[in-house]
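One chain of protein is taken out of this complex; the other chains stay put.
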Amino acid sequence: MSEPRIRLGMVGGGRDAFIGAVHRIASRIDDHYELVAGALSSTPDKAIASAKDLGIAEDRAYGDFKTMAIREARLKTGIEAVAIVTPNHVHYPAAREFLKRGIHVICDKPLTSTLADAKKLAKLAESSGALFVLTHNYTGYPMIRQARQMIAAGELGDLRVVQTEYAQDWLSENLEDTGQKQAGWRTDPARSGVGGSTGDIGTHAYNLASFVTGLELRAVCADLDSFVEGRALDDNAHVLMRFDGGAKGMLWSSQVAPGNENALALRVYGTRGGLEWRQEDPNYLWYTPLGEPKRLLTRGGAGSGADAGRMTRVPPGHPEGYLEGFANIYSEAALAIKARRAGGKPPADAVYPTVQDGLAGVAFVAACVASSKRGGVWVDV
Amino acid sequence: MSEPRIRLGMVGGGRDAFIGAVHRIASRIDDHYELVAGALSSTPDKAIASAKDLGIAEDRAYGDFKTMAIREARLKTGIEAVAIVTPNHVHYPAAREFLKRGIHVICDKPLTSTLADAKKLAKLAESSGALFVLTHNYTGYPMIRQARQMIAAGELGDLRVVQTEYAQDWLSENLEDTGQKQAGWRTDPARSGVGGSTGDIGTHAYNLASFVTGLELRAVCADLDSFVEGRALDDNAHVLMRFDGGAKGMLWSSQVAPGNENALALRVYGTRGGLEWRQEDPNYLWYTPLGEPKRLLTRGGAGSGADAGRMTRVPPGHPEGYLEGFANIYSEAALAIKARRAGGKPPADAVYPTVQDGLAGVAFVAACVASSKRGGVWVDV
Amino acid sequence: MSEPRIRLGMVGGGRDAFIGAVHRIASRIDDHYELVAGALSSTPDKAIASAKDLGIAEDRAYGDFKTMAIREARLKTGIEAVAIVTPNHVHYPAAREFLKRGIHVICDKPLTSTLADAKKLAKLAESSGALFVLTHNYTGYPMIRQARQMIAAGELGDLRVVQTEYAQDWLSENLEDTGQKQAGWRTDPARSGVGGSTGDIGTHAYNLASFVTGLELRAVCADLDSFVEGRALDDNAHVLMRFDGGAKGMLWSSQVAPGNENALALRVYGTRGGLEWRQEDPNYLWYTPLGEPKRLLTRGGAGSGADAGRMTRVPPGHPEGYLEGFANIYSEAALAIKARRAGGKPPADAVYPTVQDGLAGVAFVAACVASSKRGGVWVDV
Partner (left out) sequence: MSEPRIRLGMVGGGRDAFIGAVHRIASRIDDHYELVAGALSSTPDKAIASAKDLGIAEDRAYGDFKTMAIREARLKTGIEAVAIVTPNHVHYPAAREFLKRGIHVICDKPLTSTLADAKKLAKLAESSGALFVLTHNYTGYPMIRQARQMIAAGELGDLRVVQTEYAQDWLSENLEDTGQKQAGWRTDPARSGVGGSTGDIGTHAYNLASFVTGLELRAVCADLDSFVEGRALDDNAHVLMRFDGGAKGMLWSSQVAPGNENALALRVYGTRGGLEWRQEDPNYLWYTPLGEPKRLLTRGGAGSGADAGRMTRVPPGHPEGYLEGFANIYSEAALAIKARRAGGKPPADAVYPTVQDGLAGVAFVAACVASSKRGGVWVDV
């Protein structure tokens, strides 16, 4: 703990942004990072003003990410890692500038706005000496780690069925035309890519299912809709999934389901048992061994194992939430970055979503869109 | 209330049966029926012994349903209605004998084991002077009536998304080969028809969605599995649905999902709000008007309307359950039968599933099976 | 099952009554009774009209309970049992007439409106050859039987803490002055006795705690209020309890707690584990063995034992409710009555609340009222 903090920069996340503030809190919770530089907006004036708000030194408040990458790479105590928290279409160009200068990248999801960019970024990240961490933050929840560990240990037997969904209601009406910034870019193909709800939240659901089950997706059959008039991207998606090995799945993503705030859920069933988890109540994991009573596992409570325990700060019954889950990804990344700093390999138990997971997510969206455009046919992923 | 009870006969439901006992309790709860005759098993000896168990007079304990239909039709105080509670393949031949003699039929679901039988039965029932009531019992739950009334009144606006599922775990292993009677016939194509979980419980989920929303199903795309080795019929089904008017749906039926006892659920979302209901907690209905807090409507409680109120026996907080929901179908049928007895028309508010609903259910199963057999393509219903 | 039904009469329960209809349904569910006589109201005309509504033969529709007792006792096929479902102050005089003629009594709770009556009735019932069954119906819930069985088997170890409560909101305002019949008599000392919420619902909570734990109450300290202006009886009661052997408890009864419909709950904690149950979701029982994950036991599900199983009609996930719980008391009584009819003893496993439980309940109310009147001091029960 007495190691120096990781020097962190940020691209995006200025005034009016949402996810940037989340990343900053997440980076602070376990005290592994200090934010020392930023190109916080694509509008230079706003970038500078936003940096001032955050107490970033004037000479490290940049008007654009490229300048930041160039200059920071030259500083003796320049940033060691950068958080990229812009709209999707900026992920690739921004990440490129840092990766090629050996600066580790912590990037928001989805990986990119196009499959082509995703492939290029994956290639670049793999060949770069720098680490690439994708903030599919829901994988940071302790009870998700618990579920993953149980499945890996065979406690569910052979997996048969995966049910996942991510439902919201905030886009039930045409919010994007009111000037709301978040709605604006998330419904805009130029900035988001081909997926609407599929890209914004469907990728989370798909990623979570993959992360927990370890299953490889083989094909999808999707039925996408843009229920709100005038909306270019999907706001509701119904997806059937087939996994290697024969397991089957359903995925529902929606941003037009009134009464759902941020209702990400995952249920997995195998020959020996079932697991059920809901993001809005993340400290609980329902576990049913076949033929036995349902058990309510709790974060830090009886029956909760090592993988969840590593990610737990306070005792059972003291709820941890979204920010702690997010912080767990930052802290896993910190383990890897500090190991690298010390010249070693990232420790095996520093588990976080990678560029390959990001590529898989963008491919998933592309397959869903292709399937739906062709009338809802099965498309290989 | 002082009208004489309806004289009821029963086909099936002898020793070891499950649903027959449910029908009998359901028929008693509101005291509209008395059970006076029965052909309670396809094995004559067992039929007679079962009748004796139930206190049915010896001369009205029949060894087969045809004899029962013939004799009862001749009696001055013969049965006015018959409950058919056999395995699926007997529904049609049994119903035929009673319908053609003017005896009202209360029949368990699914309507028949084949689509051909379903069409013949529908035709026969329509031309018969007798009533045909299909016990899709879940439509008898008060909060389902509440949901239906709210949607019909436009409280959800235009419907967009329907999510329904019916998950169980009792067939997670090969129970049918252990000699368990229920598992035996329900997994046997000869007695159940082409649908396994789709026929046994998927039809309930589909019927419930139709009943509550009033939407007409246009096409399905289904992915069916028989996960348990050696099982001939599906035990898990993933179905995408397209409704007339543009609403979309997903339906999951499973009998291999550990931790699910009888988890039928329905969620409906429209432009103005959402509704969520779970069969295992049937006295609650979640209602979210778009942009307002979620409300928990309760059977008989504030905000619960006339359609639910008609079906409610005890005050809010005094839970009614499965048997009362089932009884509600019997009592709706009794209203119609007594009106007919008095020479009138069934009252408009006697609402129960009909032979047409049954036909739609069998057609739904046939379409799912056809879709899945062809690799998971869209099939019109 | 082929034994003849028990011939049942009813005192009270005419038009506008609530609990009488509940008793009638409860008596029908398992088909052990037929209602053949009644003195259904203290107003003779209403009594006769109510009997007609229910299809009771004219010559067995009585204007008062005494006449009914006398005449039925003389009939060859007179009633074998009577259900007394009047306001509390009539329980004793009515029960007396039947008990002394050897007719079994099934009586609503609380036992009587005064402690003096309760003692006399207890004495009479004990000396009578007839059975006395008190419908503390909540003891009929399967998961309550499950809880009782587990505690008796030592699965909770030595009991330490009992938390019970029964909260409602229907008397939050002065409903009694609007002419509402139920509110009228339940807030009237002349008809209810000295307890308001304590008598009406607190006795249920106390009885349930006693039934499940087997603990003997030694002393109470109570703080009673009549929050609604002008109300003579308590509408809210806070009670501390001390049991023999050192266990402690709290009991809250309230009819002025907005948001509580019929919120009876029981929680019991011992050295080895804890149990939690809520009447509004009665098919669930939470069980935590100390140091292990919480388990959700379900009616008929895995981990549910013989005592609950005896009382279960349909598979797990098919919810049973208030009426089935009530019916279970009637069916337990039927076992005893039929055994008596056959000249035998009631079977050991026919478990229902008795006149002694009723006496304990009235004594509990008296002790609470006495404690509160003296400023909230400890009073021995």
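As written, the chain order gives the labels A, B and C, with residue 1 at the start of each chain.
Definition applied: contacts are C-beta pairs under 8 Å (C-beta built on N, C-alpha and C of every residue); 3 or more make two chains touch, one makes a residue touch a chain.
Only a predicted model underlies this, so the values are computations on that prediction, with no experimental measurement involved.
Asker: Specify the shown partners of the omitted chain in the complete complex.
Answerer: A, B, C
Asker: Would you mind spotting which of A:I25, A:A219, A:A339 or A:A370 touches the chain that isn't drawn?
Answerer: Hidden-chain contact among the options goes to A:I25.
Asker: Which residue, C:I70, C:A116, C:A190 or C:L290, contacts the hidden chain when the whole complex is considered?
Answerer: C:L290
Asker: In the whole complex, not just what's shown, which of B:G129, B:G154 or B:G291 touches the removed chain?
Answerer: Per the contact definition at the top, the residue touching the missing chain is B:G291.
Asker: For the full complex, which residue in A:D177, A:E216, A:D244 or A:D281 touches the chain that was left out?
Answerer: Of all options in A:D177, A:E216, A:D244 or A:D281, contact with the hidden chain holds for A:D281.
Asker: Tell me which stretches of chain C touch the chain missing from the display.
Answerer: These residues of chain C touch the chain that is not shown: 160-161, 163, 165, 169, 172-173, 221, 223, 225, 227, 236, 238, 240, 242, 246, 248-250, 252, 254, 256-260, 267, 269-274, 276, 286-291, 294, 375-378.
Asker: Touching the hidden chain in the full complex, which residues of chain B are there? Just list them.
Answerer: 287, 291-298, 301-303
Asker: What is the set of chain A residues that contact the non-displayed chain in the whole complex?
Answerer: On the side of chain A, residues 1-2, 4-5, 18, 21-22, 24-25, 28-31, 52-55, 168, 170, 260-263, 279-283, 298, 301, 313-324 touch the unshown chain.
Just so it is clear, only the chains that are shown with their structure count from here on.
Asker: What is the chain whose Cα centroid lies farthest from the Cα centroid of chain C?
Answerer: Of all chains, A has its centre farthest from that of chain C.
Asker: Same residues or different residues where chain A meets chain C? The copies count as same if more than half of the interface numbers are shared.
Answerer: same
Asker: Upon optimal superposition of chain B on chain C over Cα atoms, what rotation angle is obtained, reported to the nearest 5 degrees?
Answerer: 180
Asker: Taking each chain's centre as the mean position of its Cα atoms, how many Å separate chain A from chain B?
Answerer: The mean C-alpha positions of chain A and chain B differ by 43 Å.
Asker: On a C-alpha centroid basis, what's the spacing between chain B and chain C, in Å?
Answerer: 34
Asker: Distance-wise, how many Å sit between the C-alpha centres of chain A and chain C, to the nearest whole number?
Answerer: That pair's centroid distance is 55 Å.
Asker: For chain C, what residues touch not just one other chain but two or more?
Answerer: Counting only residues that touch two or more other chains, chain C contributes 298, 301.
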